[in-house]
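Every protein chain of the complex appears in place save one, which is left out.
Then we have chain A:
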Amino acid sequence: MKRFGLAAFDDQQDDKEYEGISSAVLQRQNNELKEQLAVFQERLVGFAKKHNSEIQANPEFRSKFVRMCLSIGIDPLSLFDKDKHLFNVNDFYYEICVKVIEICRKTKDMNGGVLSFDELEKGYFRRLNVDMGDLEKSIDMLQSLDGGFEIFEIRGKKFLRSVPNELTGDQTKILEICSILGYSSISLLHANLNWKPFRSRAVLNEMVANGLLWIDEQADAEALYWDPSWINVLHE
């Protein structure tokens, strides 16, 4: 039956058809846009490679270029090519520095501001093609920020501290014990360092208050104090 006027649009069947058509159109537009964006990103990388020397020579051009990359979703780190010296090499390290600071800020509430280099490299930088050497060089540069960041070593492993309070000798020794089993305790400290229980308890509780250690009260004999960097180690 043919209907006229507004009534002609009342038909359920038609509604469904229009729905189908409109979603198909939207889908197609979506795909086209995605394709265009991919092509554009590819061209941009090509452009960066070709006009490498100009980008290097002109800082204003460079900063505008990097901003443009960011706004269409290209991580500037992925544009850098160490061997071909795309941009200034130092820019590559500055970019890593920024990432490191971001990560430190993000994880501070979890680990009290102490992060191992291993965790940084495995957790964040491996997929960006940044190796340990690059990371160490960048973090060296961070030290010129005067006191905000410090590198220290525990049993040959490097750690980065991003909170301004310095670790005391006692705290460092406890972290050293933690780096073996993941935790320390009053009796472990007594057995290894011959500390008196009240000394151990004071330092351990202070470290829990600072967020450097997490307390575990459900172990068999005594409370254990865990290093939060073991969260990611336990599953490996």
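The criterion applied here is as follows: a residue touches a chain if its C-beta (ideal position, glycine included) is under 8 Å from a C-beta of that chain, and two chains touch if they have at least 3 such contacts; residues count from 1.
As a convention for this text, contacts and distances are computed from a predicted model.
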item	value
Chain not present in the shown complex, as UniProt names it (candidates "Membrane magnesium transporter", "ZYRO0G17732p", "DNA-directed RNA polymerase subunit" or "E3 ubiquitin-protein ligase RNF181")	"ZYRO0G17732p"
Contacts of chain A with the absent chain, listed as residue ranges	12, 15-16, 19, 23, 109-110, 112, 183, 208-211, 214-219, 224, 226, 228, 230-232, 234-235
